[in-house]
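One protein chain is absent from this view; the other protein chains keep their places.
This part shows chain A:
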Amino acid sequence: MSVAGDGGAGQTLIRIRNLSKAYVRGEQFIPVLQGLDLDVRRAEFVALMGPSGSGKSTLLNLVAGIDKPSGGSIIVGGVDIATLSEGALADWRAAHVGFIFQFYNLMPVLTAFENVELPLLLTTLSRRERKAHVAAALDMVRLTDRVDHYPNELSGGQQQRVAIARALVTDPTLIVADEPTGDLDRVTGGEVLDLLDDLHRQLGKTIVMVTHDPKAAGRAERMVHLEKGVLVPDPAPGAV
């Protein structure tokens, strides 16, 4: 089953073809994704939805380059990341992917500023340039008054905003978000989604977000549904 984007080839950022992923546990072979095709256009905001175990997080991990497929190709910005070595994939992630996790995954011993600065250590930017980038990113998420706070001194929503700043500070081609509102209350979650919306609309970022929450998914431009490792057509309006 395939749900390819409707954009032209020039607009396509992610092109997934015949993607499969399976895990082997002992003698058990567990297929998670099977023969999946998907296109994501540049500057598109896509929500991946589906029940638990449908393979949506696996798909997100594969697109983000933190997992390797069992078969098929994932071409992001013209690069088939399925063929990259571990080292090349790490470099690719550093340059092209911004991560937003459900539980923020901030370094507890670093301040908000330092957490946002972390990915910039992998660039050739000078210290001054790094500071400017971090300040701009924190400004974007409206946390300039919390730069010296440690994660445990911030609320969940603030921590997720720091994580968003960290995801966008390197100006990545792609932002992947795994249940970004999953650990937040509705109001704070809404604020985080507003931010993602801003990143998409104002900065033209391509965002792929996994969520269980239909309301969160509703903020995306397009919803992609997975069930038992295959893409299924969008349910009828109101069925969500």
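Going forward, a contact is a pair of C-beta atoms (placed from the backbone, for glycine too) under 8 Å apart; a residue touches a chain by one contact, two chains touch by 3 or more; residues count from 1.
Everything below uses one rule, namely that contacts and distances are computed from a predicted model.
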Absent chain [UniProt protein name; select from "ABC transporter permease", "FXSXX-COOH protein", "Fe-S cluster assembly ATPase SufC" or "Ger(X)C family spore germination protein"]: "ABC transporter permease"
Contacting the left-out chain in the complete assembly, out of A:I30, A:L122 or A:L203: A:L122
Given A:A22, A:A43, A:I75 or A:A94, the one touching the chain that is not displayed: A:A94
Missing-partner contacts on chain A, residue numbers: 61, 64, 66-67, 87, 90-95, 97, 99, 101, 103, 105, 107-110, 114, 117-119, 121-122, 166
